[in-house]
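Every protein chain but one is kept in place in this view of the complex.
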Amino acid sequence: MASMGDTSPDVGRFARLQDQLAGYGFLAPWLIGFFVLTLGPAVASFYLSLTDYSGLNAPHWVGAENYLRIATDDERFWTAMNVTFTFVLLSVPLKLLFALGVAVALNKGLKGLSLFRAIFYLPSLVGGSVAIAVLWRQVFSGDGLLNQALNMLFGYEGPSWISNPSTSIYTLVLLAVWQFGSSMIIFLAGLRQIPKDMYEAASLDGASPARQFFKITLPLLTPVIFFNAVIITIDAFKAFTSAFIISDGTGGPIDSTLFYTLYLYQEAFTNFRFGYASALAWVLVVIIAFFTAMSFLSARYWVHYDD
Amino acid sequence: MTDATMTAAIARSEKEASERSPLTRAFIYAALVAVSFVMLYPLLWMIASSFKPDDEIFTSTSLLPHAFSADAYRRGWNGLSVGFGQMFFNSLVVCILVVIGNLISCSMAAYAFTRLRFKGRGFWFALMLGTLMMPQHAVLIPQYVLFLKLGWVNTIMPLVVPKFLAIDAFFVFLMVQFFRGIPRELDEAAVMDGCGPLRIFLKVILPLSTPVLATAAVFSFIWTWDDFFAPLIYLNDIEKYTAQLGLRTFVDATAQSDWSALFAMSTLTVLPVFILFVLFQRLLIEGIATTGMKR
Partner (left out) sequence: MTSLALKKVTKSFGAVDVIRGVDLDIAAGEFVVFVGPSGCGKSTLLRMIAGLEPITSGDLAVGGARMNEVAAARRGVAMVFQSYALYPHMNVYKNMSFGLETAKMPKPEIDARVRKAADILQITHLLDRKPKQLSGGQRQRVAIGRAIVRDPKIFLFDEPLSNLDAELRVQTRVEIAKLHADIGATMIYVTHDQVEAMTLADRIVVLRAGVIEQHGSPLDIYNKPVNRFVAGFIGSPKMNFLSVAVAASQDESVILNLAGKQLTMPQPVPVGQGAPLTLGVRPEHIVAEGAGGVSLGTFTVVHVERLGGQTIAYGNLDDKQTLTVALDGQRSIAAGDKLSVSIPAERCHLFGEDERRIGG
């Protein structure tokens, strides 16, 4: 019957001081990291966004000039926004759908569950690497694997998917959705937590499997769906490697794969515009924060917590 | 429900289940097999292609090389001014250091958050959770400037040192969840046995935490091995490149003319991850699953 649950036994005033020391002692690495690598840089980057810092010379104050430029005078910014949002709005729902669908299918207690689970999870694990991006580049190029297969199966001669500005982004979306495995595993865990007797009761009441899915499974799964949605979306905003490798660092063709992170990278490390890049970074932070806040607020209406 | 309708309902659902079963099950099974096949095919093809000569890559979709040759591996291995061996070694060094750093600093932080009583604990914990959702973009540039000023650019320091400062809040969170499952009575018994916080940490908590430590270690290794962005911005000399950077350089260097060598090196960079996956599959999957559990 302790006061909070997470505590160590505490004896006397001197020992309590010892406890404080021990606590801060163990927390020290994290605290240092937090101030030096997170809080400090966050504040600094906000400051930098108000300068014209090039990374080489001293920063000069320019006020809101960077932000103004972003809003009014930067074509590429809007392109990057467009590309990133397209990517997010396509890959997130698709990934959720596949993850949920496959999880539901696997949850029926089929033989070979662990094998399937492993197979679907593997792409998640390797998908973020350069090797896979390289592979993707080949597969979707003019004479790549996909076109070879299409030719073989349907006699269809496909274009170079990655060199075509109107299709390049979709190859990236596909790569992201290919990695639905980790979300699937989280869904599987969530499905397992739903008590079987609910389904049995529903069966006795004559509910069809489809009805059971929509009336039992889905509502009870909303916390997990919410969790997955937030995580997948944040990851989507952070995507970088695939776009970089497939477009060779350019974001091309014609900026059609210019992920926001890639644009930021170019401005900072290719064009040496640290100040401007910082402003870009903060715009993204605000957007992600807004999205997260909206999700949490909306959660009240559709996420069903039964505790 | 009357007795009659009850028995009828049971009979109906049983009949439905057995009727539904074979056909639907077969359908689902077939669909799953098809999807897995399509998903894995590119990977398998890449591995197979590393054993094919270049022209075969662009003419055949099959998983079996007509003309089997492991020459691509030799070409790829030495294809850059610095051998891939060196770059694999660099990756290994970084990964091992990162694993050590994460295990030490994250377990310390998690221990403080769950087992020690000190002012402000709740506040710092909330901040830590906040960093979980924070995008790195905001801190990227000042971090770079900081490392630049410290003279750490073009070394592995920026890749490794932050991990000794519990920068990966995900692992702190994972360990916090795990530590909360260790009964507090054990801490109390240890106190009665005369242990202070450090001894409890080393002799009671850590030994009982091998599952979460192993999970954190494997994930740390894999995610660091696959990391491209940080090495990209911090490593400039090719001798210092990690495997991922090396591969990217190789793509540029071969100007897409030696695909089998490219695939050979790609296969090699993916191999360690695959091996870890095969060995620690259960651990990885359970680790992921617990993050989504209701708290």
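Labels A and B are assigned to the chains in the order they are written; within every chain, residues are numbered from 1.
Criterion: a contact is a pair of C-beta atoms (placed from the backbone, for glycine too) under 8 Å apart; a residue touches a chain by one contact, two chains touch by 3 or more.
Keep in mind that what you see is a predicted model, and the values were worked out from it rather than measured.
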Among B:63, B:150, B:186 or B:275, choose the residue that contacts the chain missing from this document, as touch is defined above.
-> B:186
Of B:204, B:218 or B:261, which residue touches the hidden chain?
-> B:204
In the full complex, which residues of subunit B touch the absent chain?
-> 183, 185-186, 188-195, 199, 203-204, 207-208
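Just so we're on the same page, only the chains that are shown with their structure count from here on.
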Could you state the distance in Å from the CA-based centre of subunit A to that of subunit B?
-> 15
Which positions of subunit B touch subunit A when the two form their complex?
-> 6, 9-10, 12-13, 16-17, 20, 25, 28-29, 31-32, 35-36, 39-40, 42-43, 45-46, 57-61, 104-105, 108-109, 111-119, 121, 124, 127-128, 131, 133-146, 148, 162, 164-167, 172, 180, 184, 187-188, 191, 196-198, 200-201, 222, 225-226, 228-229, 232-233, 244-245, 247-248, 251-252, 259, 262-263, 265-267, 269-270, 273-274, 277, 281, 284-285, 288-294
Touching subunit B in the complex, subunit A uses residues 2, 4-10, 18-20, 22-24, 26-34, 36-38, 40-42, 44-45, 48, 55, 102, 105-106, 108, 110, 116-123, 125-126, 128-132, 134-136, 138-139, 143, 145, 148-149, 152, 178, 182, 185-190, 193, 203-206, 209, 223-224, 227-228, 230, 234, 237-238, 240-241, 244-245, 248, 261, 264-265, 268-269, 274, 277-278, 280-282, 284-285, 288, 292, 307
